[in-house]
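Every protein chain except one is present and positioned as in the full complex.
Order of writing sets the chain letters: A, B and C. Residues in each chain are counted from 1.
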């Protein structure tokens, strides 16, 4: 199970790295190469975002990657095929990240089952709070995959506990208000939020939104278990091409 | 007095001709030449229109003559000087035609007095009904000039009598509804109106609005005393120049 | 001529003889309805079910705080159907036309507002409709022309004279003297020969009647001053007339100062030396004219104030000292408009903005205990081309340019 994997890894590394890509962006082939570089550079787990036309919680970088992937013709079934390929090939956990409508239209239980059968180990669905997720939670339970829930700085202690009670694998803490891709101020004012998060759950904590450099990752060491690199790799690929990914990740990953 | 002159002329001619020009149009010099031709061609009396910026009762032809005269710089005092010249030179009665504001701004009594002293024998002021004309009527009385009033086909018998009671010289009957310059149907349906007019007053009757040909004038013989040629001479001058006036009038004037 | 309608030395009916019978008939009908309480109720009923009278008064809290002076209230004639007080007059005359059993209406228009209102009324009542509009105004008020045509009216661009409002009035009269049997001329303001000044004021008096009641209900007292813009004078007469008997209420009429009094490019009849008493378009009043009595060109950023004459009733009230007249320049007007939009979220017409401009000039000198009322005669949407030009909006220009390119592609 995902959580076990993470806890084992954490015995070896102070902080794990989770990266994020948008499937079909720039193309499925490129996405494959990016994953290859990332895994080779030591990434510990990955989010595969199935593109959606209305990615409400994403900022401009990921938003445009979604749109370009879709206008390139990406479909949900292509995403499944692709996932199948990478799960077979690479020996780290992969998660599906997408918006609820992708699951809903597919059929929620079937989506979770097919993903689980493909080897996907968990799901991040940012517009699906547990209250709306009964079918999803049951399916995840049935197919032994991890529904990842999200904490935010505005989440109350009680609600953190409530979310954690439904979450599996780890908790995704968003570093700040806002959407993906904007800058985050990695300084002490994050501490009390992360402390609250830690108190609310025993699950490993991931922190995302704005992590882009070695110093950000270093700052997070000891505070959370996973640093999430999202928009920054897309920016990098846009700017310097697929080849630049490996070195970027390696640099983040040095102890 | 104007009326005596008209009645004397009517002993010699079945119908008299009154023509109309706009002072300063096309220029004062041309206007002078037009008058010269008209008098020479046997016109019996003339309206000299002092141009006004808002000639509400005039149709497009006379309206534009008013405007062009004004944009050429014509002033009221130039009109008086010009009138002085033609009265001295030509031996027919001249009337001032204008809108009331020209008299009003000049000072009504003074206007009438100055005009009378210049030798102008009467006034046609289409926007001045007797009810609004007290000062005007008194001044005309004092200076022995003729205020000409207007009958229209919509004027009741009673009002005809009322208007006639204030009019001197003659009554100007407009042939139809509308403004100057449009066509008039010279046919029997004019008869009852002219008969009503005749019954309302002993003053000579002039008929204007739409008279443009020998046959129109012939139609009016025996029905009214004066045929008024207005827009048609302006049209002629516009089309064929000042030189064409003489023959046009001579043709109308043949018995 | 059964009645001529004088107000002190002003007014009258300087009519071509051909129209005397028509006016006598009109005076008769008007006197009938004026004395018929059923008619006024019918009128109120139409105005409440077709337009949305009573229009409210709005407390302008932000402007009040901004000037730190009197409480500012706005009478909201902009909320009328078709967007201005003009609706009051045309619907009233429309009911009269029905009584007179005529089948066609004509009207002049400057800003286009009265033309749209008349075309609207004609559509509603099933009359044929012809609108005369100076060629210059047709150009600057094309959106209104478009709507008049969509409403089924024929719009005739007047190419005579200065090609603005006064020339359109002349042309309308020329149509009327030809077609008076079937046609009523719906004059758009409190000018022209009797009974128009009285009749238009009568229909517009609904503004002042409502406003007086509303302000008393809301504030328990009357305003210290009331401001209204003055083109022909109908909206001013409309609101002022509700307060004539309240001697402590100062009434302020605001004319179009254009580019300033000195520039001669203005339309100030009652508070400038460039005007004098005269007679034109059938009535006696102050006109902007030269010493011969020829009418001058006028200028205002607001087409609806760009007129040489003014209501004879207002001329009289000026002489009597009952109404004070002031002028606001184009520049002051644009500033007042801008401030009003930003502070209160209402968009006064450029015409109405003259009243705001003057009120804003006087407000800082008044006491916080005082209260003033501004008549917002219309809304400014129609003025978008003019206002966009006045604020010189580059995005608007770009939009228009692209649109033109598409049309000509």
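Here are some notes:
Going forward, a contact is a pair of C-beta atoms (placed from the backbone, for glycine too) under 8 Å apart; a residue touches a chain by one contact, two chains touch by 3 or more.
What you see is a predicted model, and the numbers here were worked out from it, not measured in a lab.
Remark: the absent chain touches shown chains A, C in the intact complex.
Here the missing chain is touched by one residue of A:26, A:126, A:169 or A:230, and it is A:126.
When the missing chain is restored to the complex, the residue among A:2, A:86, A:102 or A:140 that touches it is A:102. Contact residues of chain A toward the unshown chain are 52-57, 59-60, 63-64, 67, 70, 75-76, 99-102, 104-106, 126-129, 131-132, 149-156, 159, 163, 174, 177-179, 182.
Counting the whole complex, the residues of chain C in touch with the unshown chain are 48-52, 55-59, 62, 76, 79, 81, 83, 119-124, 126, 139, 142-143, 145-147, 149-152, 338, 341-347, 381-382, 384-385, 387-388, 391, 393, 395-397, 399-405, 407-408.
The definition used in the following text is that only the chains that are shown with their structure count from here on.
Between chain A and chain C the centroid-to-centroid distance comes to 66 Å (mean Cα coordinates, whole Å). The centroid of the Cα atoms in chain B and the matching centroid in chain C are 38 Å apart.
Separating the CA-averaged centres of chain A and chain B is a span of 98 Å.
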